[in-house]
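Missing here: one protein chain of the complex. Every other protein chain is in place.
Think of it as A, B and C in the order they're written, each chain with its own count starting at 1.
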């Protein structure tokens, strides 16, 4: 493989993050196969062309089918709303394109399995956008777990707390509509926690959850982008059809136990994506709002100086750090995508599947859906049921 | 009521904390009815007399029945192991004594209800030792909730994390034996979280939990006190019959949802008793390892300076603070007991029930047991079932 | 020595802290020589008697000369305002009494030297009240420095930040009057930092400072106690004759360099007594508002987990901790005094000088005065000049 010509569908929050990642990869990881920012695709031609110019794409098209049928595209990047993922992905792999798909892979488990199977049969590379895996501090956590330095894992506890819809007058954006978004905080935020749990601890055996929609009706949105939107207090109201918060407990196959919470109603938390792992030899804590840091506790420390140490994951000893700035000079949210695209590009160059891929997407979807089933049926659900 | 003559049963960790509280109350709260440290009671005469002299009790007796039969005792303080609470309490209230009982009230809900009923019928004052309510920072949280400054409560999440039995060679102390302790982390640590939830959020409607005993056998203990103990690696082993960790989810009557975790296997956490409350107008966070602090977020702050503020609850505006030292001069764990004894003493003087009392103890026990049932039967349990 | 009968002069903020320490010592350190709380002394008979009863002293006298002349007193504790220290101390040592004197030892270096000489000639035990040395976390810092685990010391930086007189209408209490207090933030707060520097790093060679009185006039006080006071905005005003803030730089004899800042005008800092030490092998950080914690960095940590660890100095490995509560159960401000009295009592029992003693008080005074001279003369002042 000597080139990687990208066709990207979607140009909002994630489209911007992906564009920036493709654009930045060659500068900071010059040895990686360089993504060509060939074609951007979206439905509103005017906005799309603005995005094309701003983000640095060569061309734009408004019909994704046109994009997929092009010979000069190697990879389709899907970051359109969740309800569009499946149809596009199936068409893309049928056309022999590699595929990068934002999470959640699909609106349900069956769809995501169909996507995985199609991609596997087509023999293309497939990746799913669990970007938080690519924080250097999370990589350090992974390294500590995998090397056994934390010992046997007992506990995983994770929260993804936001507050952007706390105001009951915040309008009914697409992320609050089940038919487009699939689910609310569960699929949007919880999905990231589930993937981190899979990455760091392993597979789950059974789950039980609960969820709540605190504000059941909201004014219709007049304008929306990213996580912000404008509404009109006097606008007609529509029903919120997704969860505002979902919590669940889990038992992992390896004997660890876990708790998960995703909510958009945690006042003061703009985006607290945090987890803690406790093992027999140590613990780690992570909070995305301080994403350059990992707190690490090791039982092997001398008995008079035991404590959680705040490791700034910007040293040469930390993955990705040398590509950036000297120790102590931090990076931000967008860098997780650059590292993600490094994995995508490297995997394609090396002829292997990127990680995380559709297998991970399916696995995440299985847990999401098992939790939903456990809520509906008010009982523990085994992952083997799914 | 002009005097409050105490007879205390137990002289280990809690006995020391209570003694110090009785001893300190008149100095720091001189207007309160002064507790007389009359008689201390325990089974080992030699250790008991040492404790009597060290803690400042006037007399000692080795049989609690002798203590209860004395005319010159107004209140019985029970901090013996949990399996002794019920019998002593029933006898004490029968003898017309006021009663202060450490948590958990009893080994099960039925027993604790029996204790409550007996105390009510006897017309005595009864209090239960949920000391964490008496941290000034927790009082501040209560004030913010109760005054409506946090708005409608959506979330309560609480963890009580310790690591003192992380070492598999740590011996089998009484706290790890069901017949003495009732339960493990659940009743020891979780009980405090449940009481804080009752205090700060209100009653629960339903719960579902999970628990785990990570280390199933341990060497028998040769010596133990407080939370420390000595064993011998070559000692015969016995079965751990309580939970090492218990987690549960809850739905409150007022619509809030909560998650609870109690564990003794969280490496690096010596005693992280922490909770967070999220409401429609703000949030608070508390961690007992930094017990003088409450983190407070208010949505009413100006939009450019919104953030969790670290309030040091040592100002005159904070409950109890003026009895102590100037602002910024902190207090510690033991002070929660002094404030607790202030409530005990004040209530008795004023002829009202102290808070928290056996009602709260029963309510806590009901949740503990509902969680246990939910674990046994793998289903949600309504509190109304209990 | 079989008894230690205390006569204490002063009954306000420090008198309360000392009383509590004497009272608590036997309970928590039962092997120590027990202080007898014999006589408390103060000028206002009514307030004094209230303090006597509240704090637990056997007797009270209003004339300190009467106290000193008594045969049945072994030790005089001086915590009256600073301008009274010298006369009382000289009389006390002349009467053969051991002496515990609050800092600052005296209003100036000459006086403090006279006090030291008199005490030495009288052959009595003498101690000075630098209580912050007795925080377990500070002891840990000392241990790390002294054992060489931090290597060669390069930097010491310390701030004692308060804000209790930030309001320009806060009245003119005695601590703001030079003739009574000697100096302002410098002698009150800076003195503690200087002593910690002596304790942790060693002697200074030269200093240069600056100071400022931001609010030059204040309403006269109508009532004052501890650090609080009441005034009347319409009251006549008087001149503030001490510094509101004093900063200085220092070179230590061992080659380390230091910066010091003491201020009462740091909004938001109720009592931030903090220092950091950087050595060739590691660093420590301390903040009294989180007095149970020491942050420790060691260059010997594995390269991927280097970071400041938050050590909670409540483990058995930490000095004093076992006398208190289980790990993770914190102590507060008042405990520093209990540990201080343990040193006082132990030293007297063992027939040695307590540490810190008047030598340390003189050394601190020398630095305080060298800084003042450096401010007056706008030049570096060598300690050897003093």
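The definition used in the following text is that a residue touches a chain if its C-beta (ideal position, glycine included) is under 8 Å from a C-beta of that chain, and two chains touch if they have at least 3 such contacts.
Not measured: the values here are computed from a predicted model.
Undergrad: Given the contact rule set out at the top, which of the displayed chains would the hidden chain touch in the full complex?
TA: A, B, C
Undergrad: Pick from B:94, B:152, B:310 or B:359: which residue touches the chain that isn't shown?
TA: The one listed residue touching the chain not shown is B:310.
Undergrad: Which of these, A:55, A:156, A:199 or A:275, touches the one chain of the complex that we don't see?
TA: Among A:55, A:156, A:199 or A:275, only A:55 touches the chain that is not shown.
Undergrad: Looking beyond the chains shown, say which of A:33, A:331 or A:383 touches the absent one.
TA: A:331
Undergrad: Just checking the interface: what residues of chain B touch the absent partner chain?
TA: Touching the missing chain: residues 140, 143-144, 293, 295-298, 301, 303-312, 315-318.
Undergrad: Tell me where the left-out chain touches chain C, residue by residue.
TA: 150, 154-155, 157, 159, 161, 163, 166, 168, 208-210, 212, 214, 245, 247-249, 251, 255, 257, 259, 261, 263, 265-269, 276, 278-283, 297, 299, 306-308, 378-380
Undergrad: Where does chain A touch the missing chain, residue by residue?
TA: Given the touch definition above, chain A has residues 13, 17, 19-20, 23-24, 26-27, 30, 50, 53-56, 162, 164, 226-228, 269-272, 288-292, 312, 314-316, 324-335 touching the missing chain.
Everything below uses one rule, namely that only the chains that are shown with their structure count from here on.
Undergrad: Would you mind working out whether chain B and chain C touch using mostly the same residue numbers, over half shared, or mostly different ones?
TA: same
Undergrad: Just give me the whole-number Å value for how far the CA centre of chain A lies from that of chain B.
TA: Chain centres of chain A and chain B, defined by C-alpha means, are spaced 41 Å apart.
Undergrad: Could you grab the centroid distance between chain A and chain C? Build each centroid from C-alpha atoms only and quote it in angstrom.
TA: 54
Undergrad: For chain B and chain C, let me know how many angstrom lie between their CA-based centres, rounded off.
TA: Computed from C-alpha means, the inter-chain centre distance equals 35 Å.
Undergrad: Two-or-more-chain contact residues of chain B, please, as numbers and ranges.
TA: Residues 269 of chain B each touch two or more of the other chains.
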